[in-house]
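Note that one protein chain of the assembly has been removed; the remaining protein chains are unaltered in position.
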Amino acid sequence: MVGREGNRNVVTAADLSARSLGIRIGMAATQAQALVAELVVQEADPDGDSASLDRLAVWALRYSPVAAADPPDGLVLDTTGADHLHGGEEAMLADIAGRLAAAGVRARLAISDTWGASYALARVSADERAIVPAGRTAELLAGAPISALRLDPDTVADLHKLGFDTDPRSRGGLASAVDVAVRPARLPPARSGVRQGGRTDRAVRPPDVVEVRRVFAEPIAAPETIHRYLGKLVVLLCAALEEGGLGARRLDLLFGRVDDRVWAVRVGTSTATRDVKRLTRLLGDKIETVEPGFGIETMRLAATLAEPLHPKQTISSLTEEPEADVAGLIDVLANRVGEDRVYRYAAVASDVPERAVARVAAAALASDDEWPAGWPRPARLLQPPEAIETLALLPDHPPVSFTWRGIRRRVKRADGPERVFGEWWKAAPELVAVRDYFRVEDDAGERFWIFRAGDGENAATGSQRWYLHGIFA
Amino acid sequence: MSYFELQCTSHFSFLRGASSCEELFAHAATIGIAGLAIVDRNSLAGIVRAHEAAKVTGIRMIVGCRLDLVDGMSMLVYPTDRAAYARLCRLLSVGKKRGGKAKCVLEWLDVLEYGEGLIAVLVPDEADEICALRLKRLADGFGDRAYMALTLRRRPNDQLRIHDLSNMAARFRVPTVATNDVLFHEPHRRILQDVVTCIRNRTTIDDVGFRRERHADRYLKPPEEMGRLFPRNPEAVARTTEIAARCTFSIDELAYQYPEERTMPGLTPQQALEKLTWGGVKDRYPEGLPDEVKEKLDHELALIERLGYAPYFLTVNSIVRFARSREILCQGRGLPPTPRSAMSSALPRSIPSATTSCSSASSPRNAASRPTSTSTSSTNAGKR
Partner (left out) sequence: MQRSAVEDLRRRVERLAAPRRGREALPFGIEVIDRALPGGGLAVGALHEVAGDGAVHGAAAALFAAGVAARTRGKVLWCFTRADLFAPSLTQVGLSAARVIYVECGDDKTVLACFEEGLRHQGLGAVVAEVARLSMTASRRLQLAAETSGAIGIAIRRWRRQTEAADFGQPTAAVTRWRVTALPSAPLPVPGVGRARWQLELIRCRAGESADFVVEACDAKGRLHIPADVANRLLAPQARLATA
């Protein structure tokens, strides 16, 4: 990519292959073209780039309520208190990287305690996805080159002149001036991710969102006060939602602090709702994590994800007990452990035990499908099944004894075989694969579910090894 | 040890069985099964093919059928003689007439009505109340021709189920018989069986779920294997031979039987036809029978005798004579060309329409058609 710098045309960006041929950023365009004959040159479009970066930042709001573009090529997200909604930091980074890749954007990501560290790590870390555990930021930054730190270029040049390539703090004994310059702005346990740091008061907001805010003449800090105003905001928001016929699925509560930092809290619900009590409860649970610092100046509550919600008749008859509404409970639990950790099981019409259950959303409607009754199934299923040693006779007979986790058990009684065929339409090996399951009881009365992979006669049907798959009551 | 597999479903049980009769019999012969009974669902469609396959492979074939009644009861029936087979056919006709296309609606009372001479084997599910009721009425209705099938499914609690069924059968004094409920001839055919189940249920293999056949081992098993699988019920395995012995009916016994013609007592139909023919010759050829015509007549009569068609001619003769006596016009109708041209000219006027029906096969242009016109004109003359 070629752009103008002053009155020269210079290279502003080069891909891997170009770089390997010697092209460098800042090089004169004519020189670059002379170096590589078949060089493909495109004109840089900085305005277009910046606009698309902004759009990307708006997209990134799905991961955190606080997101900002940081030109020329970075995004910063404050993911404190929001990563749990995506199954943890690792899962969230994987999700972001995956979606960006699907859109054709190559990204390097890093997440750590501070902006600066994340910025540096995103640029220089060997991993494309770097996660720094809380509190270990300093040691991981120790070996990072100075140019990667969020310092202005003059300071970097001066440090280079002084002979420092990496953070001088790691060698101990510093002049206080250098110290201040190098250490990034201290932030309380906020976990920031992706690339460069940017000031989060420039955080983007999507348009058309139902939102209410409150500005305080005197900054507030006490938890009870926060709770009280939170309650009032929720009432206002629900009224606004009702006007629009909407229910909230996700709420972002942003606190603007005196020191210009924004603190965010995010909650999600399984069904659209505008129930004041429920939403206040969910947000209230998270208030303990908020750090007011020197004081909170503004509180902004937005329903960043909303769906149409129409009132419906709940009680059908006077004598029938209404089905207790567990949606509220599900939300509280989901916001505590993560949305995908609260679920129900539904039946899948498969004979293979580990495929016979599927997780569904906790609030999903019950389906009619059921597991076949009458075929005893164990209370506990081991995934994966554990190998056991056996002493077995003929194919149709259960083993005489088996050894599991070092303990040998004699089989006193057994039922089976129950033959489970592979699902041949799923994978080629399952065309002939077979498992012969036996329910066995040992001398003490403990009952187990074991199987042989194969029919005991034909080698093609399986490895003929034995496994323990479940424990009966 | 001798074993007969008495419960085989061929692919004539449409979209249920997955193997042809040829495959079933061929495989059975290789593994040493003494004979097979093809029991298709509410149908005898596979019997002919099975019969032929049996002849080719040299093992016995027992005619049978599986009746699925509307109240959910299923039973296997085997005719012991020709009369019983006839009754079975009539029973199926009753059911199909009631049910319409591709359906068969049968009730227990129908089975009782046509059940004489049939051996009936109850196909049970669990050893529960319903099974007890069905077993009781089977025992009452069929007496010593009633049995109960024991089939292993390779499912939980199989041994206990067999045990309970066996006890229940003993309680009602119904002997048990071992079967394997065969759907295909060898294990690998299971996949095709899944596919036809999908077609039958109008669904894809991903969605068919539990509508697939869930019991395992639905293929032909050799006698030693069956003996090993039923260690506590050896008599049930032996009873397959017993039932096979009782079913002496074979469809060889069915030959097409033309109704008897009794126009001339004491003479066989062939003799009667010849008598009429030679008698007619005298009328037709008063000046004497030309040699070539005689040769042709001899040839044709020999052909008719060999093919056994004499009764047919006599029948037609009776029809025409009756028609003429009532002055009903009878005419020749189109038939494929036959070598009966000589006969047509030789036969006397008394049996002109026999010739008519034969000779009208030939085109009106050749000489043989003249008798046609003659007969027609004589008929017309008769009308006048």
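General remarks:
The chains carry the letters A and B, assigned in the order they are written, with residues numbered from 1 in each.
What we mean here is this: a residue touches a chain if its C-beta (ideal position, glycine included) is under 8 Å from a C-beta of that chain, and two chains touch if they have at least 3 such contacts.
Please read all numbers here as calculations on a predicted model, not as lab measurements.
Looking at the complete complex, one finds that the omitted chain is in touch with A, B. Contact with the chain that does not appear here is found for just one residue of A:15, A:45 or A:370, A:370.
Summary of contacts with the chain left out: across A:330, A:420, A:433 or A:450, the touching residue is A:330. Contact with the undisplayed chain is limited, among A:55, A:380, A:408 or A:465, to A:380. In the full complex, chain A contacts the hidden chain through residues 318-319, 321, 323-326, 328-330, 332-333, 336-337, 341-347, 353, 356-357, 362, 366-367, 370-371, 373, 376-383, 412-415, 439-441, 443-447, 470-473.
Residues touching the missing chain, restricted to chain B, are 157, 159-160, 162-163, 232 (touch as defined at the top).
The rule is short, and it goes like this: only the chains that are shown with their structure count from here on.
Touching chain B in their complex are the following residues of chain A: 349-351, 369, 372, 374-376, 396, 415-419, 421, 424-425, 431-432, 439.
Chain B meets chain A in the complex at residues 154-159, 188, 190-191, 194, 205-206, 208-210, 214, 216-217, 228-229.
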